[in-house]
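Every protein chain of the complex appears in place save one, which is left out.
The chains carry the letters A, B and C, assigned in the order they are written, with residues numbered from 1 in each.
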Amino acid sequence: MIVILRPDATEEQLKHLVEKAEKLGLKAHISRGVERTIIGFIGPEDVLRVTPLEVFPGVERVMPVLSPFKLVSREFKKDDSVIDLGHGVKIGGKKVIVMAGPCSIEGHDSLVSVAKKVKQMGATVLRGGAFKPRTSPYDFQGLGEEGLKYLSEAAQKVGIATITEIMDPRDVALVAKYADILQVGARNMQNFTLLKEVGMTKKPVMLKRGISATIKEWLMSAEYILSEGNFSVMLCERGIRTFETYTRNTLDINAVAVVKQLSHLPIVVDPSHGTGKWGLVSAASRAAVAAGCDGLMVEVHENPEEALSDGAQSLLPDNFNNLMQDLKKIAAAVSREI
Amino acid sequence: MIVILRPDATEEQLKHLVEKAEKLGLKAHISRGVERTIIGFIGPEDVLRVTPLEVFPGVERVMPVLSPFKLVSREFKKDDSVIDLGHGVKIGGKKVIVMAGPCSIEGHDSLVSVAKKVKQMGATVLRGGAFKPRTSPYDFQGLGEEGLKYLSEAAQKVGIATITEIMDPRDVALVAKYADILQVGARNMQNFTLLKEVGMTKKPVMLKRGISATIKEWLMSAEYILSEGNFSVMLCERGIRTFETYTRNTLDINAVAVVKQLSHLPIVVDPSHGTGKWGLVSAASRAAVAAGCDGLMVEVHENPEEALSDGAQSLLPDNFNNLMQDLKKIAAAVSREI
Amino acid sequence: MIVILRPDATEEQLKHLVEKAEKLGLKAHISRGVERTIIGFIGPEDVLRVTPLEVFPGVERVMPVLSPFKLVSREFKKDDSVIDLGHGVKIGGKKVIVMAGPCSIEGHDSLVSVAKKVKQMGATVLRGGAFKPRTSPYDFQGLGEEGLKYLSEAAQKVGIATITEIMDPRDVALVAKYADILQVGARNMQNFTLLKEVGMTKKPVMLKRGISATIKEWLMSAEYILSEGNFSVMLCERGIRTFETYTRNTLDINAVAVVKQLSHLPIVVDPSHGTGKWGLVSAASRAAVAAGCDGLMVEVHENPEEALSDGAQSLLPDNFNNLMQDLKKIAAAVSREI
Partner (left out) sequence: MIVILRPDATEEQLKHLVEKAEKLGLKAHISRGVERTIIGFIGPEDVLRVTPLEVFPGVERVMPVLSPFKLVSREFKKDDSVIDLGHGVKIGGKKVIVMAGPCSIEGHDSLVSVAKKVKQMGATVLRGGAFKPRTSPYDFQGLGEEGLKYLSEAAQKVGIATITEIMDPRDVALVAKYADILQVGARNMQNFTLLKEVGMTKKPVMLKRGISATIKEWLMSAEYILSEGNFSVMLCERGIRTFETYTRNTLDINAVAVVKQLSHLPIVVDPSHGTGKWGLVSAASRAAVAAGCDGLMVEVHENPEEALSDGAQSLLPDNFNNLMQDLKKIAAAVSREI
C-alpha cells in the first residue's frame, strides 16, 4: 500500500500513520520528495484493505500495490485451468467449446429438436433457461423445474452437456440434479449469497460478467466461488453497458486477452447478449475466437418469431450452421479447433 | 407498439405482421410515408412485449409506446405515497427524513453511542449493516444476527427507527424481526428472488438503485415488490457508475426530479456512496434536499480511522451536526422541514 | 512517480530503471516488499511524463504522484479567483451570477425582448449562440456575425454582459469584438488549437466540460488557456454522458465541490444541457446553487415551440422568474446572494 501525503502534512501526522502501520505489523518506508512525501507500507497488504488510510489526517491519496484476487490469478496458478464439463467435454484446452440453444426452455419437443440440430452442427453444450431473470415482473419467468426436466431429457436423448442459470441460492441442489453447468447470470455477479452457495458444490460454474462490472470486480466474484472450494469456474464476457444504444451491450473484446493475462480460468464469450441483434452475432463470434476465447455461448431458436425471450438476438439453425463453418476456419487460423 | 418497416419491405411481410397482431387481439393502423411505412399496434401492449417483432421479416425498428411500469407510476397513483417507518417516522410528506449511522455495525456500545448522537442532531432512522456485500471474500462480511441484535437494542434505548440491508432471501423473517426497514442494496437491485421475497412481507423496503441501472429498470425492480403486494417502498439514489474516477460514483441528482415525475414513491439520496469522499458529502446532501428528495442516508462514524468499512466516506458526528444545521436552512428554502 | 515491479523482475531490470531515472536527474528510492519491489522516483515528475516507464522490462504498473495541472490548482493559488465580466459583473465572489437567454440568436427583436426580461428578473449575463455546433450539417448553424451584432446591440440597449460560443480559432478577434465572454463548448474542450487561441486574448473564457471528460482532463484544458497567459477562466459543468437515456445528460453535481477543492477557478453549472428537459431545469438549478456553484447558465426562450435549437430544454420567462425567486432563497441558505 502506498500513501501520498498532502503537501501541508505535518511530522506528527506522518508519525501517526507510521505508528498505525507498526501496530498492524507492517513496516513503513518513507520517501521525502520535493513536493510530496510518500510512504510505502511493506507487509501483508490485506490488513490494510480494511483500514481506511484515506481518512487519516495529512493523507492525500492511497494506492494499493497488489491485486486483491489470489486464487483466480495467474500468479497463483501459471497454467490454464481445464474444466471437465461432463459428457466428455472439456473447456480450457485446444478445443473451443460452443454452447448453443434457446434463451428460455419453452417445451420438451422444441428443446430436443434444437438440441439435435446444434449438436450435429458442432455444439457440445446445450443452453436453455428454466429460471429467467426478467426486468419486468409481468414477463415470462421460465418453466422452473419442469424446464429443468426437459433440459435433462434432451441432454440424454441427444448426448450433450447442459448449462442453465441459477438465480436462487435455495435452488442449488435442484439445479445441480438436472444440469451439468450452473450459470450465474450478469445481474447476480455480485449476489454474494449465491456465489458462496455455488462455491460449496463441486459443479462447474459459469460466471457471467456484470453489466457494469470491471474486470477486477468480476475476478473478485470468481474468487468468492474458488475461496469456497470450487475451482471449476469459467468466466463469460457478455457485453457491458456503455453510452452506445445501437447495440444492446458493448462486447468488451479486450476482456478476452486481459482475462488470459490475469487469470488461469477459461473465458467464454456470449455474442448474443454482447450485441443483442442476430445480424451482428456472427461477426462478434468470429472476433471472439480470433481474440482467443475458450468457448462461445450462442442463442439458437428454430422459430425466433415465437421465442418467449430474446428472439431478436437468436440465430436460426441454418445461420448457426454457417457460423460454425466460419468459426472452424478462424479457430484453425489461431491454432485451435472447434 | 410502433413498428417501422424497412424501405424494401414487401406487402406480404406487412400482411404477415398484421395477421400476427390480429392473432394477439390487437388492431394495426398503417401509415404509408414517403420513405417508410409505419404500423401502430393498438391494444394491450403487454402481449407484444414477449413477441420479438424485431425478427419479423421487413421490420427495421420497434418502439414501445407505454412505460413498462404500472403500480409504481404516477399515472396509477397521482398523490405522493407516504410510508410509515415506525417510531412515529413517516417518509413522503413535508418532513425530509435523515437516516444516519455507521456503514457496518461493529459493536453494541459504539452503535448505541453514535445512535444517541445522530438522534440528538435530528436523524430519525439509524442505519447499520449486519450483512455486508463486499467485493472481496476476504473483507469483513458483517456481524450477522449479532449485529441485528445490537441494532434492535440501540433502537430501543435511543428511540429511533432502524434500517439494515438484507442480502439473502432466506433471511427475510430474521431481518424483519429486528429492523424497521429492509434495505435492498445496489448490487441486488435485480436479484429478483430477493425482490419477490421482500414483496411478500409488509415491512417498508428501501430499494437502492443499481450502479448501472437506468431509472426505468430501477422502477421496474420496485414494480416487482409492489406486484407482490408490498406498497411500502422507497427508492434510494446512491450514485451511478460513469467514466469519472475522482469520485467513487456519480450522484445522479437529476434522478430525484425524474422519479418525482414518474412515480408516487418517496425518494431518498445517499450522498456517502454518491460521492465516496467525506469532504464531498455535505455539498451533495445540500444539493439533494434542494432538488426535492424526501430523505437522506448518511454514513456517520465516531472514529472513521477504525471503521471496518467505508471509513473514507463517513462523517464525524461534529461534521454531521454542521450538515444538519445547513440542511435545515435548505429545507426551509424549498418549503420542507428537517 | 511510483513504479511497481513484476514479481519476476530481475536485478538487472531494476538497475536499468534506476539508471534511466538518474539520466533524467531523478533519485530512485527502492522499497523491497514481500511480494513486490517498489521504486519511488523523486524529483520533477514532468520529465517522466514523456517517458513510458510501462514499457521497461520488469515493470508491472506506473502510478503518478502529482496532479498534472499547476496554474489552475488550489496549490498554486489558495484564494478563489474573481473574474470581472464587464458591465460591473464579477464571478467568483459572494454573488451567484445567472446567465440566461436563448440557445441560438434568432433575430434582433426577439433577443432584445428576452434580454430585457431576464435582466429584470435578475440575470446579469445574456447568452445566445451565433455559431452553433450541430450534430447534423443540415441543422441550423447560427446567424454568424449578424447574430453577434444583435447580441452586442441587445447588450447595449439593456445593459447586460454577454457570452457566446466560439468554434473557429480564426474567429477569436471577431467574437471578442462583440461579446464579453468567449464560450468554448463541450465538443471543443480538447480542441487545443482553439484553447491556445483564446488563451492569447485577455477576454474572460468559459470552458465547458466535454461530454465525457474527466474532471482532471477538464482542468488540464483550462491549464492550456492559463498557460498562454489568460487567467480569466471559469469552468462550466453541463452534464456528462452516461448510460442513462431518460435525461439528455447526467448533471455531475459532485463536480461542483470537486472543482472547488482542486482549483481556484469559478464554477458555473448549465442545468439546461445538464438535464435536456425544461421540467427538470429548476430542480437542477436549485441543487447547483445549494452545492456551491458561482454561476448558472439557463436557456430561456419566449416561444420554445418556434426555437431553432434546444427548445425542449428552454424555460419560458415566467418559469425563469419563478426559478429566480426559488434560487434567491437557496442562495441565502448557503450564505450567498443572487
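List of remarks:
The rule is short, and it goes like this: a contact is a pair of C-beta atoms (placed from the backbone, for glycine too) under 8 Å apart; a residue touches a chain by one contact, two chains touch by 3 or more.
Just so we're clear, the structure is a prediction, and the values are computed from it rather than from any experiment.
Shown chains touched by the hidden chain across the complete assembly: A, B, C. Listed residues A:30, A:291 or A:316: the one in touch with the omitted chain is A:291. Touching the missing chain, out of A:3, A:215, A:268 or A:300, is residue A:215. Subunit A residues in contact with the hidden partner, per the touch definition given at the top, are 212, 214-216, 240, 242-247, 250-258, 261, 274-275, 279-280, 283-284, 286-292, 326, 329-330, 332-334.
Annotation for subunit C: contacts to the undisplayed chain at residues 20, 46, 49-52, 54-56, 68, 133-140, 167-170, 187-188, 190-193, 211-212, 217, 220-221, 223-224, 227, 241, 277-278, 304-305, 307-312, 314. One chain is missing from the display, and on subunit B it is touched by residues 2, 4, 7, 29, 31-36, 38, 40, 42-44, 63, 65-66, 75, 212, 241-243, 245.
Everything below uses one rule, namely that only the chains that are shown with their structure count from here on.
The centroid of the Cα atoms in subunit A and the matching centroid in subunit B are 26 Å apart.
Rounded to whole angstrom, the centroid-to-centroid distance between subunit A and subunit C, based on C-alpha atoms, equals 38 Å.
Touching of two or more other chains is recorded for residues 212 of subunit B.
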